[in-house]
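A single protein chain has been removed from this complex, and every other one stays in its place.
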Amino acid sequence: MQFRFSDKSLALQDSLEQFFRAEILPRNREWHAHTSKHGAAPPFLAALKAEARKRGLWNLGLPDLRDDQPGTRLTNLEFAPLAAIMGRLPWAPIVFNCNAPNVPNMEMLQKFGSVDQKRQWLDPLLEGRIWTAFGMTEPDVASSDARNIRTSIRKDGADYVIDGRKWYISGANHPDCKMLLVVGVIDPDASSAAKHSVVIVPMGTPGLEIVRPVPAFGRDREFAAELVLRNVRVPQSNLLGEEGAGFAMGQARLGVARVHHCMRSLGSCDVLIQLMRGRASGRRAFGRPIGEFANVQDMIALSRIELEQARLLVYKTAWLLDEGGAAAARREISMIKVAVARTFSAIADRAVQVLGAMGVSDDTPVSSAYTAARAMRIYDGPDEVHLRTLYRLEPDEVAGDSAHYLLGERGL
Amino acid sequence: MQFRFSDKSLALQDSLEQFFRAEILPRNREWHAHTSKHGAAPPFLAALKAEARKRGLWNLGLPDLRDDQPGTRLTNLEFAPLAAIMGRLPWAPIVFNCNAPNVPNMEMLQKFGSVDQKRQWLDPLLEGRIWTAFGMTEPDVASSDARNIRTSIRKDGADYVIDGRKWYISGANHPDCKMLLVVGVIDPDASSAAKHSVVIVPMGTPGLEIVRPVPAFGRDREFAAELVLRNVRVPQSNLLGEEGAGFAMGQARLGVARVHHCMRSLGSCDVLIQLMRGRASGRRAFGRPIGEFANVQDMIALSRIELEQARLLVYKTAWLLDEGGAAAARREISMIKVAVARTFSAIADRAVQVLGAMGVSDDTPVSSAYTAARAMRIYDGPDEVHLRTLYRLEPDEVAGDSAHYLLGERGL
Amino acid sequence: MQFRFSDKSLALQDSLEQFFRAEILPRNREWHAHTSKHGAAPPFLAALKAEARKRGLWNLGLPDLRDDQPGTRLTNLEFAPLAAIMGRLPWAPIVFNCNAPNVPNMEMLQKFGSVDQKRQWLDPLLEGRIWTAFGMTEPDVASSDARNIRTSIRKDGADYVIDGRKWYISGANHPDCKMLLVVGVIDPDASSAAKHSVVIVPMGTPGLEIVRPVPAFGRDREFAAELVLRNVRVPQSNLLGEEGAGFAMGQARLGVARVHHCMRSLGSCDVLIQLMRGRASGRRAFGRPIGEFANVQDMIALSRIELEQARLLVYKTAWLLDEGGAAAARREISMIKVAVARTFSAIADRAVQVLGAMGVSDDTPVSSAYTAARAMRIYDGPDEVHLRTLYRLEPDEVAGDSAHYLLGERGL
Partner (left out) sequence: MQFRFSDKSLALQDSLEQFFRAEILPRNREWHAHTSKHGAAPPFLAALKAEARKRGLWNLGLPDLRDDQPGTRLTNLEFAPLAAIMGRLPWAPIVFNCNAPNVPNMEMLQKFGSVDQKRQWLDPLLEGRIWTAFGMTEPDVASSDARNIRTSIRKDGADYVIDGRKWYISGANHPDCKMLLVVGVIDPDASSAAKHSVVIVPMGTPGLEIVRPVPAFGRDREFAAELVLRNVRVPQSNLLGEEGAGFAMGQARLGVARVHHCMRSLGSCDVLIQLMRGRASGRRAFGRPIGEFANVQDMIALSRIELEQARLLVYKTAWLLDEGGAAAARREISMIKVAVARTFSAIADRAVQVLGAMGVSDDTPVSSAYTAARAMRIYDGPDEVHLRTLYRLEPDEVAGDSAHYLLGERGL
C-alpha cells in the first residue's frame, strides 16, 4: 500500500492541470455567457478539444481503449485525479471527451457493440463528434431498482417495436445527441433480472418524442429530457449485446457512470473549498475578516477533512476496478456513491453559508453546485438503495467470535 | 498509488489475527472478571506476552527500534493494520507491548534519552516490565495549547525542583508505573515555544503525590491520575533532551500518540459494527429481526462507509510519517484526530441504539466504547484546536484563479 | 399558559382554511401555468382578492390597522396560524394582501409615515393595488450587520441625492412595484447606529436603474432585483421618520418581516410532510410501499416533531410581540429565524429524498421549497448573526449558583 501516484500519472496530472489553468478556466465566463445566450457551446470549444487531443489528453476515461482508437488509454486509478481536475468546471470534461453520458455509453459500445454498431456510433463518439443518451429511468416506477423498468420491446418481423416513457435522460436534450440506448422489457416472462434488453434508437426515429427538458431544481446541467416512445420501430440488428442481458449491462454501465460522477465531484468540492477560503479572507463582518471567526474556520477545515476521506475511497475504488473489475469494487462503488454525494452536499451547504447572499446568487458556481450535490443523493440510485445493498454485504458473523466480546450472560 | 499491503505486512496481519482470535479474544471475559476483582492484570498476561514475543509480535509500534533491541521494527504503515486488530480489545495492545502511553514514551526515550536514561528506563520498557506516564495536561490551563503549561521547573544547585499540578495523566495510576515524564516551564522568559523542558521523575520521588484517579465518564480505561508535584527534586541529569525543547518534544510525542490512538480506534469500530450486525440478526421486534428494518440497515451501512474512509486516511497518514516524518504528516495527523474521533463517536452512538438496553449496560463493550469515543473528541487536543490548525494550513489562493470561477462582476 | 386558540381565532382559521381549499388551492396549476407563460398574475387573482376582502380576510397581518382602514385587525398571534395556511402556496398570501415585502412596508408607513406619505403610498398598499420594495441589502458589504450599509444620502438644497447599489431587493422587480424605501447613510460622522435614514424613492425616478433580477438558486420567487442608484434626487419630504433613525427602523421592520416569513414557512412544511406521506403510500419499491420502510417513516415522523416544536416557538414569539412589542420578543425573533430556517431545510431535504427523482423535478413544489429553505438560512440575517446575538443575551451567571453544581475543587 502506498499513496504516491506513478511518475506517468503525475506527469499527466501536471499536464492536465496546466492546460486547465491556462486554457480552460480563463474561458469560463465566456462559456457561460455564450451558452446562456445561444444554448450551445461557444466556437472556442473545437479548438480546445483539438489542443487537448494534441496533448494526449483525449478519451482518458476508457480503460478498454484499443490502440487503433484515438486517445490515451489509462487505468481507472490514473484517470481518477484527472477527472477530479476536469470536474472543477461542469463543462471541462467535454474538452477531453471525458463527459457523461458519453463515456459510459462508449464503454458499453466497446464491450457489447457489433462491428457495425461500433463503426456507426462508437467511432464518432470517440472523435467527440456526437452525443448519445442512455434511456433507463422511468417516471412511473422506482427505477432505483432497475428490474422495475417496464418500457416494452416487442419483436415484430425483423424489427423491435418499443413503447414507453423515460425521464431524466441526460444528454438526450443536447443539440448534438444522435442516438439513445433504450432499456426495456423484451421477455416479460423471464426472471426479473433476465427480462430486459438494450436497443439502439437513433434520434429522429418516428415515434420517439422529446416531451420536455427535465431540469433538476430548475436548472439544466445535464441536458436531461423526458421522452416518449410510441410504436418506435428499429431493426433487430439494433440490439446491443445479448437479449435479456439488459439489466446486467445497465448495472455495469451504472458502475462506471457512478464512479466517474464521484471522481468529477471531488473537483467540484475542491473549488467550493477554495471559494470559501477566498471569501474568508475577502469578506469582513463585525470588524474582522470572516475567516477569523471560528465557525467559518470549522466549516472550511471540516470540508477539507471530509473531502480527503472521500477522495481516498474513490481512489481505492478505482484501484479495485483496475484489479478485479466491477465485481471486485461492488461494495466500494455503493460506498462512494453515498459518501461522495453526502460530502459534496455538506461542503456545498457550507459554501452557501460562507458566501452568504453571493452563494445564493448565480454569480458563483456555489448555488448550482448546491443543487447538483443534492441531486446526486438521488441520481445513480438514492442513498437508501446503496445502504441497503451495503447492509446485505456486511457479514453476519466473523468466525463465531462475537460472543467473546460480550461480558454478560446473554448473547446478542 | 496502490491499496494492497506488502506480502510481509499481510503475513504479519495474518499472524496477529490468528493469535488474537485463538489466544487473546477467548480470554476477554476472564480478563474483565479478574481485573474488576483484583485491579491488576490476570496471571495469563505474562504467558501471552511471552508467546507474542516468541512469534515476532513484540514492540511493533517503534519505527526507530534498533537491531539490538527486542522486537520487530515496522514502518508506521505496517503497524497500522496490526494496531487496528489489537484495538479490538482495550487490553490487547499490552500483550504486544504496543500500548499507550508506553510506546510514545519509548519513542521519546529512544530519540532524546541519554545512554543512562535509556538503560534505566527504555530497556525495561522495551521488555514490557514497567509502565511510564507522560505528564503534560494541567487542570488550570487550556492544555490543548501546550504552550500554556505552567508547572515550574527551577534549577537549584545540581537539581531541578518541580512544582505543579497535572491531571488526566494516563498510566500514572497503573500499579507498574515507575516513572513520569514531566513537562514544565524551565525558562519563563523564553518565547512561548521555547520555555518548556521535559524532566524524568521516578514515581516515589518525595513531593510527587497521586491525588486521585481521574476516570472519564466515570470509567477508568487509562489508569489516569491527577498528580501534585510539590517541591519535587531530581538531579539535572534527569533532563530529557535539550533545555527549552519541551514543547517541540511534546508535540512530536503527541503526534505518535494521536496516530496510534486513531489506529486502535479503527479496531474498536470494527467490533462495534460486528456487534450491531449480530444484533440485527439476533433480535426481533414487531415480528421481524431488527435487521430487516431499513433504519437499522442504514445505521450499519453508514458506519461501514465512514469507517472505511477513516481507515484510508489513517493509513495515508502512517505512510506520510514513514515518507517524511511528522512534518510531512502534520495536516493529516490533525485530520485523523478529528475524523476518527467523530467516526468512532458516530458508530458507537449507533451501536448503543441498535443494541438498546444491552448497549447501555456493561454486558457488552458498547457502552464503554461510547464514552471512550466521546472522550477522544477532547483527548489529544479537542477537535476545535485541530480544525483551527487545519484552517490555517488551507492555502488562501491557488495561483490567483478563483476569480475565473466567479460569473458576476464582483470578487469574493 | 394554554394552547387553545380563542373561538374568534379558530373561526378565522376555519374560514381561511375553507377559502384556501375551495378557491385558492384548486387554482394552483393555473397560477403556475399562467405566470410561467406571462410573467404576471392570472386574471382570477383580482376576483380572489375581492372575495377574500368580502369575507373579512384582508390585511390580516397589520396589528396596527386603524378602524378606518380596510381589513381585519388581528394580533400577531391571531395572524400566525392564518399566515401558516397562506404559506402553503407561495402566491396565496397575495390573495389576502398579506404578502412580503408589502406588509412590513405598510407597517413602516403606518408607524413613521407623514399624512401625505400615507395617502400616497399606504392607502394604495392597503387596497392591494401596488407593490413596494425595501432597499437595504448591498452586495459590497456584510449587510447582515445593517450598520455596514453605505449607500449615501446627501442633502442638496431641498432634495436628497442618493448614490449606491442594492441587491436582493424583493419585490423591486414586480411589475406593480411603484416605490422603494431606500436605507442609506445620511450622516457619515454619526455613530454607526445613528447614521442611516430611510427615504422614499418612487420607481421611475431618474438615476434609479434595475440592473437585473437576482434569483436565488436560479429561481425567482421574490421578484428580487439588483438596483443602482446614481445621483437619484428626491425632495426632502420623502424622508420616512426621523433623520438618523434608519437603522432602528430597519431593525424593527426586519423583525416583522422575519416573523411573517417564519409563519408562512410553517405552512410550507405542512405541505412537504403531506406530500411525503402521500408518496409513502403511493410509491412502491422492493415489493412494498416505501412507507413501510423504517427510514422513510423516520423521516416523516421526525419532520412532524421538528415542525411542531418550531410552530410553538413561532406562536410564542407572536404572543410576545403582542404583549410587549419587538423589544419583548427580541430573543425569540432570533430564535425562530434560526429554528424555522433549519427545520424548513431539514424537512425539505427529507422531502426531496422521499420523492426521489420527482422531488428533484419541477413537477412538485418540493424542489423549489428545498432552495427556498436553504436561502432562508441566509435571508433575514444568516444564522450565525442570530446565534451571536443569542449568545450575548445568554446571562453569564445565574445568581452565583453555578459553583454548587461543581463537585470538584475547581471552578469553571
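So that you can tell them apart, the chains are marked A, B and C in the order they are listed, and the count of residues begins at 1 in each.
Following the convention adopted for this analysis, contacts are C-beta pairs under 8 Å (C-beta built on N, C-alpha and C of every residue); 3 or more make two chains touch, one makes a residue touch a chain.
Being a predicted model, the structure only gives us computed values, none of them experimental.
Asks: Among the chains you can see, which ones touch the chain that has been omitted?
Replies: A, B, C
Asks: Which one touches the absent chain: C:Ser192, C:Gln236 or C:Gln309?
Replies: Missing-chain contact among the listed residues: C:Gln309.
Asks: Would you mind spotting which of C:Gly56, C:Gly278 or C:Gly325 touches the chain that isn't drawn?
Replies: In the complete complex, the chain left out is touched by residue C:Gly278.
Asks: Touching the absent chain in the whole complex: find that residue among C:Ala194, C:Val338 or C:Val352.
Replies: C:Val338
Asks: Which of these, B:Gln13, B:Ser152 or B:Gln353, touches the one chain of the complex that we don't see?
Replies: B:Gln353
Asks: Mind pulling the subunit A residues that touch the left-out chain?
Replies: Contact residues on subunit A toward the absent chain are 139-140, 293-298, 410.
Asks: Contact with the hidden chain only, please: which subunit C residues?
Replies: 1-6, 9, 21, 25-26, 28-29, 32, 77, 88-89, 271, 273-275, 277-283, 291, 294, 297-298, 300-302, 304-306, 308-310, 312-313, 315-316, 319-320, 323, 332, 335, 338-339, 355, 358, 361-365, 384, 386-391, 394-399, 401-402, 404-412
Asks: In the complete complex, which positions of subunit B touch the hidden chain?
Replies: On the subunit B side, contact with the omitted chain comes from 137, 139, 142-145, 148, 167-168, 214-219, 283-286, 290, 293, 295, 349, 352-353, 356-362, 367-368, 370-371, 374-375, 377-378, 382-385, 388.
The rule is short, and it goes like this: only the chains that are shown with their structure count from here on.
Asks: Which of line, ring, star, complete and other names the graph you get from chains that touch?
Replies: complete
Asks: Where in subunit C do residues touch two or more other chains at once?
Replies: If we look for residues of subunit C contacting two or more partner chains, we find 139, 293, 295.
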